[in-house]
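Missing here: one protein chain of the complex. Every other protein chain is in place.
To keep things simple, chains are lettered A and B as they appear, and every chain counts its residues starting from 1.
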Amino acid sequence: DEVVNLPAPPDLSVHSTNMKHILTWSPVTIPGETVNYSVEYQGEYERYYTSSTWIPSSWCSSISTPECNVTDDITATVAYNFRVKATLGSQSSSWSTLKELFNRNSTVLTSPRMKISKDGYHLIVEFEDMGPYFEFNVTYWKKSPNSQKELYKIVREGGNLVHLETMEAGAEYCVKAQTIVEVIERSSTFNQVECIRAQDESPL
Amino acid sequence: IAEENPKLLQNLMFHSSNFENILKWDSVQGSPADTVYSVQYKRYGDPKWKPKAECQNITQTFCNLTYETRDTEEQYFAKLMASSQGHGDIMEWRQTTRFSACRDTLIKPPLVTCIPSVWSVKLIVHPSPTALWTRDGHQQTLEEIFPDLFYRLQLHINQTYQMHFEGKKKEYEFFGLAPDTEYQGVTMIVIPTPFKESAPYTCRVRTLTDRTW
Partner (left out) sequence: GLKRLHLGSCVLSMNFQEIRNEFLEIKGYVQAEDENLDNRILKSSEALQDIKPTERCCFFHHLLRFYLDRVFKNYQTSNYHIRRKVSSIANSFLGIKRELRLCHDHLMCHCGEEAKEKYTHILSHFEELDGQKAVVKALGELDILLRWMERT
């Protein structure tokens, strides 16, 4: 092949939200050619104990898009580094690496999307399925002029409608929730409070 | 022992639930009818294999090793010799992978009684017996073996939502239900350490008719 000077892919960085970690970089463009990329990673262990060896990423060996889902590679709460090289035919660029190491405990935790509904006197809550790391801490209370006793419940997984409380006839109940991610010992902010009123006593 | 073209036996493995540990295997289609099997077992780290007396030259394809592998914290291997005189003296043996009852035993669904009333359903969970016995002849329950064991209960309401309970006590009542309505109760055993979940016990139950009118 015609020898082309392949630059190392620039601007390598990790974008992580709700424990989903995406490695991105700026594309290397060669007119009329398709450039592929290969990704490798190393944890703190590889850096300090195995003279900085690298491990091929689970899903991104010879890909053509300038991004890689590295969620399955980051399975411990330590600092990870990534490197990417561009390849074109038999030619390869040098490796580019992260400017800052990435630790999953820095992931952005968004407050959970929640739907509340009722079935008769049953107050029902539903969360989106956010994956195995996520539990939901639900706080709810009956609105009343004088006191507001907060109650708590842990919903283990999203994707199901879950009964929260059996409501008193005609009373209004309010709910808010946050996600909990035990493996990094962090939780999200609470979402917007939502309220719903129970049906009145059914006529005799 | 790779199982390339076995002649007499295959799929040798432990099948364990609630610590009843049964060694099972399959004969090979077309293998001689006079095939007999002999079982040996050993604890991982011990040099000696021991024969299982009741499973020497047997024709059945299972052998109960519950007693021999009863130390739940230890790891074991079993080895099986299959032989057939009638057809040119074939002999074959296989060995299991490393078996640890504590890690590998499956947890059977809990024993549950479902009691409907007009406005509620009560679920009563009973202790789960195991195949383990103490020296003084007491049959151990899962609750005794795993002190951090708890139950997870759900009441499914017209296939759209569920009421949940979780805890160590034995009795749970789901209130605020409608009379003369069908519900499905689902109960599971959860063991946090080492993490295990039982298959669910499911009961269909109908609340009673409200006869106060």
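As a convention for this text, a contact is a pair of C-beta atoms (placed from the backbone, for glycine too) under 8 Å apart; a residue touches a chain by one contact, two chains touch by 3 or more.
All values derive from a computational prediction rather than experimental measurement.
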Contact partner of the left-out chain, one of B:Thr69, B:Ser84, B:Ser100 or B:Gln162: B:Ser100
Sole contact to the chain not displayed, among A:Thr29, A:Thr75 or A:Ser144: A:Thr75
Interface with the undisplayed chain - residues on chain A: 43-46, 48-50, 55-56, 58, 73, 75-78, 182-183, 185
Touching residues on chain B - with respect to the absent chain: 42, 44-47, 73-75, 77, 97-98, 100, 102-103, 192-195
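Following the convention adopted for this analysis, only the chains that are shown with their structure count from here on.
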Where chain A and chain B are represented by their mean Cα positions, the distance between them in whole Å: 36
Chain A residues within the chain B interface of the complex: 119-122, 124, 126, 155, 160-163, 166
Residue ranges of chain B in contact with chain A within the complex: 155, 157, 160-164, 175-176, 178
